[in-house]
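Just passing along the structure, written as structure tokens.
With one protein chain withheld, the remaining protein chains of the complex are depicted in position.
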Amino acid sequence: MDTVIKNGTIVTASETYKADIGIQGGQVSLIGKDVEGDEVIDADGLYVLPGGVDVHTHMELPVGETKSSDDFVSGTVAAACGGTTTIVDFADQERGLSIHEVLEKRLGRAQGRAVIDFGLHVSITDANASVLEDEMPALVKEGIASFKVYLAYPGRYMVDDESLFMVLLKTREIGALVLVHAENGQVVDYLIQRHLSEGKTSPLWHARSRPAEAEAEATGRAIALAALAEAPIYIVHVTCRGSLEKVREARQRGELAFAETCTSYLLCTEENYSLPAFEGAKYIVSPPLRQRADQEALWRALASGDLQVVSTDHCPFNFMGQKELGRDDFSLIPSGMPGVETRLPLLYHFGVNEGRLSINRFVELVATNPARLMGLYPQKGSVTVGADADLVIFDPRKQVRLRHENLHMNVDYSPYEDVTVRGYPVRTISRGKTIVVDGAFVGGQGDGQFLRRKPFVP
Amino acid sequence: MDTVIKNGTIVTASETYKADIGIQGGQVSLIGKDVEGDEVIDADGLYVLPGGVDVHTHMELPVGETKSSDDFVSGTVAAACGGTTTIVDFADQERGLSIHEVLEKRLGRAQGRAVIDFGLHVSITDANASVLEDEMPALVKEGIASFKVYLAYPGRYMVDDESLFMVLLKTREIGALVLVHAENGQVVDYLIQRHLSEGKTSPLWHARSRPAEAEAEATGRAIALAALAEAPIYIVHVTCRGSLEKVREARQRGELAFAETCTSYLLCTEENYSLPAFEGAKYIVSPPLRQRADQEALWRALASGDLQVVSTDHCPFNFMGQKELGRDDFSLIPSGMPGVETRLPLLYHFGVNEGRLSINRFVELVATNPARLMGLYPQKGSVTVGADADLVIFDPRKQVRLRHENLHMNVDYSPYEDVTVRGYPVRTISRGKTIVVDGAFVGGQGDGQFLRRKPFVP
Amino acid sequence: MDTVIKNGTIVTASETYKADIGIQGGQVSLIGKDVEGDEVIDADGLYVLPGGVDVHTHMELPVGETKSSDDFVSGTVAAACGGTTTIVDFADQERGLSIHEVLEKRLGRAQGRAVIDFGLHVSITDANASVLEDEMPALVKEGIASFKVYLAYPGRYMVDDESLFMVLLKTREIGALVLVHAENGQVVDYLIQRHLSEGKTSPLWHARSRPAEAEAEATGRAIALAALAEAPIYIVHVTCRGSLEKVREARQRGELAFAETCTSYLLCTEENYSLPAFEGAKYIVSPPLRQRADQEALWRALASGDLQVVSTDHCPFNFMGQKELGRDDFSLIPSGMPGVETRLPLLYHFGVNEGRLSINRFVELVATNPARLMGLYPQKGSVTVGADADLVIFDPRKQVRLRHENLHMNVDYSPYEDVTVRGYPVRTISRGKTIVVDGAFVGGQGDGQFLRRKPFVP
Partner (left out) sequence: MDTVIKNGTIVTASETYKADIGIQGGQVSLIGKDVEGDEVIDADGLYVLPGGVDVHTHMELPVGETKSSDDFVSGTVAAACGGTTTIVDFADQERGLSIHEVLEKRLGRAQGRAVIDFGLHVSITDANASVLEDEMPALVKEGIASFKVYLAYPGRYMVDDESLFMVLLKTREIGALVLVHAENGQVVDYLIQRHLSEGKTSPLWHARSRPAEAEAEATGRAIALAALAEAPIYIVHVTCRGSLEKVREARQRGELAFAETCTSYLLCTEENYSLPAFEGAKYIVSPPLRQRADQEALWRALASGDLQVVSTDHCPFNFMGQKELGRDDFSLIPSGMPGVETRLPLLYHFGVNEGRLSINRFVELVATNPARLMGLYPQKGSVTVGADADLVIFDPRKQVRLRHENLHMNVDYSPYEDVTVRGYPVRTISRGKTIVVDGAFVGGQGDGQFLRRKPFVP
């Protein structure tokens, strides 16, 4: 073996057991007792997990005049430091460019720069005949097996119901998965305009303009159209009880409805928007943060299986210079929160330590399920022979006080500043190579590879 | 007393008792034992009910090149013969005309012609600022306290979610009720086009193009927007379990969500579309007929209170010359079924006789509730002192075999041909004056008055 | 007419209208405009309601060494003063006596003493063959059409599931209704013993020993057995969300499940048990008071129809000398609260004035529905020609500050001391005779008649 991780406790989505892991050629090659290898990593007293898979990130995303503050370098270094070894980011259809062109543009930003492996979803904003008939099937063949549509942001991203329906029908045919941002864009935009016209410009009004009912409605609509199209569907960033109910009902009817929530919704609430000194802006995200009762419902849904994935929707903006753009108008605050680095520690601490999730369910939520749903399994998301040796050595006793200055995301604040978590990655391994040790990045820029993902299989 | 109805059993939404009714000046003036009057009508062994109130009819409605086959004369004569003494029909906003103008046009058709009292809803297809700010408030003052919007028929009637939301916000402010035709128009029109392009042109494909899920989705959406607007809402022609579930959930949350179904959905099923010789066209209606399990759910919802009104959506077209227009293309079949005359007998027979509804609930569904919700109570819908003497003397033992040639609707078929019902009106009284006796119309053309309805009060 | 009530606004379960009421021979004889009579009562600006029907009271009920502090005189005077003109109390099967004997005993206490009409339910504690085969059918013929069973109080009242099932099967056959006290007696008694053995003796532990889950379980069980027996069932004093859910589900399945709640559960909460100076004992009742969220659910269920009746379970004990018996042991506190006098004012004030109930629904809950379900309709519970002239003239503007010294119940405290309600009866009429005027009882002891009730009809 090239490398052997000895004496660790391996944790997968269903099992927890002590064994050594032998790595050869960047893959897990042997799991057993007394495995020998050239390089020996001692994991005594530590967990060995599959590397995290974050299927919802936005690196260097242009938003209005600015863009999200992590590029593919800083963002993936941060991901790796937090125990994530795969991300799936987005290429958004642009007016005047073919999807192939925007994909190339986006690949140009990521390739040679990302430090961990990455995939791309494609966002469709104009479901014209060429997109449906030519580009989508071609993309699936090139390893892009998931398409995102927005029911929010009319005029920018929003598609109408017919477009959503046609995309769903097409994905069913070609083996892809539709990701839906579910908020009723017309209602939301109406409320934004009304609130602004009434002089209600502070961050709290961001939340008041994007009510939970508008999310639940759009979630129900998307699921209904998917059921009609007999196509699978994946609702991104579910935040509230109403949306959960729609997802649960669909699953109980036997429909292929999947959904994620994000760490922010599990840990922060609407109350944050009323923080003094414009601090509420740090928590502006869409859909917005909700109430404590919603949080509790989300945690229960993670445990029961109604939600299948925890991702981050990582989309950071600096408070200084970026979030500040909306001091006088909440609608100008760039929407997004940092998270790619803290997902595993936060979910472990507040989920596993608090008794809300078993450690196996934790692994399933952050690695195995996202890999499966996005066509990356078993290459990613799993500690099994033949899988990529994307591994995280995790110390369940290590306590870390989160401070943005110690984190690696390129953003001037943390929503969890001074929160102390117990349980933290102490080593991250990507395709057999150690890239983070004790919080220090030791990998190489551009070592991350583009992942051609497999078609969706129910 | 001008007139006294002696020895009958009075039935209201909550009571059943024997008493005489004295009528003076067109109103109920006295209820009691041994009431005397100039004209005496013996109702021994018969029920005396409040006249039926049908809040969903379409007389002489232009549809494409044709129009519905009952005008305000024949349609209201038929209504009266079936025990209905009030209808509420529609004035639809037209491009190039103010709402006031279409209202005048429509009043011009009805006034001087209708034989029973009538009101009008206004359908809004363009919720522009002038409509919202000026016309709607003015209309409520003129006795038009209800506005209909369509979520179906894009390009013709359909409004988008923002328009629906603005109309809801406005009605809340001015005391009106929004009626919603809830089907997802974009999905439906996509399916129509696809089916036609695949050569699927027979009546059954009408139903396949308007699936229950598309209705349930739109129902849920309308209710969600009403909840956000904190406005009451009334879903017209609910046909399926999915829609019922949305209505029920809203009501259990304490929202002001109301809904009707129509006799057709209670008594006919999707199987009718497969009748030979193009007979399925007789049952083309939108939303379409559904399955037996939906029927059972509708009946249970009438009994439990989840549905509050039974109306007809009366909109007849002759089979010869009208329905036939769509022989080669189901989308050209004018959509609508006759019903205004048979509502009470059918609901009584299949509801009360079959043990599904108490006779009080029957009265509540066909008279009291529709009058209340549409601002007509207590003038209409009730047998109480001071109410209009709109009364129906109903013989629970009278058996009638329904045949279109014996009915008074101007249409060349009946969906219930040869069905025998037990229980039928034997006399209809409008504001104290007998207008139908034993199936013969004896009233006067134009005796019906336009009803200025009261604002909606929760 | 003997008497005429002029100018009042008559309110029934479905209608509200202005008319005069003529009374002849103790019955409502004429309703109309300008009715004349010997005695004229002016009700201008006032409501005229059907007299209240309280189907759950316990006058002079023996409990351990003591008995409830109202006898049939004081209790029915208080009822009349609060606008209730009919009660249905209980005769409990006793070891060593035939049911006929206990019924005679109980009639002996009530006849010649009660000031308003009254009926009796029979409680069955030993469902032996003679009871099932002989006594129950005979009782129905004598006007006892309802039987109560307890799932609580093992050793005293509790019946096992087989007995409940046999009683249900029998009632279905003979046309009666089973009333169920639904708490899991074995669990409750176990908890009582455990808490006492742990030295937990204060009133709060009464509530902790009778958890909502134990009520919901027994409610679900009783309803399941009724469904199996295809018999109607009536759950007394529903207090919590869990029980409501069972009732609602049964009704949605179309089962004949009915339920009442009591004023105490609508207005008081578990917090009362922690009042200082043993004051919590005043609120000891079984099932116990619950939480605010349960209250809200009860109110919503009254509005939606999931609950059909508001009664009182009136069973007062003086604080001094009676409630005090349990100072050192909550299980010795006699269980029950006063309520028969304040039911209408409290439900009107907190229901109608607060916008939770329409005034028609209020009438339905306190008079029409209980009369219907207990075989008293239309003689009681209704303002219709031919009904008993049991009427309440109710002043919606009259404000009364409730104080036990001004109330007529024979008990030394009020749970609502110093609460001010708006809306109060100003005159109570029993079979045409005024028995209360402005809070003063002017009727005659023993004027109340025993009511032979009709068999239950679905």
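Each chain gets a letter, A, B and C, in the order it is written, and its residues are counted from 1.
We take it that contacts are C-beta pairs under 8 Å (C-beta built on N, C-alpha and C of every residue); 3 or more make two chains touch, one makes a residue touch a chain.
Note that this is a predicted model, so its numbers are computed, not measured.
Just so you know, the chain we are not showing touches A, C across the whole complex. Interface note: of C:220, C:287, C:338 or C:432, the residue touching the hidden chain in the full complex is C:220. Of the candidate positions A:209, A:368 or A:430, contact with the unshown chain belongs to A:368. One chain is missing from the display, and on chain C it is touched by residues 160-162, 165-166, 184, 186-187, 189-190, 211, 213-214, 216-217, 220-221, 224-225, 227-228. Although one chain is hidden here, its contacts on chain A can still be listed: residues 10, 12-19, 22, 24, 29-33, 35, 248, 251-252, 254, 300, 303-305, 360, 364, 368, 378, 382, 384-387.
Basically, only the chains that are shown with their structure count from here on.
If touching chains are joined by edges, the resulting network of the protein chains shown is an open path. Averaged C-alpha coordinates give centres for chain A and chain C that are 57 Å from one another.
For chain B, residues touching at least two other chains: there are none.
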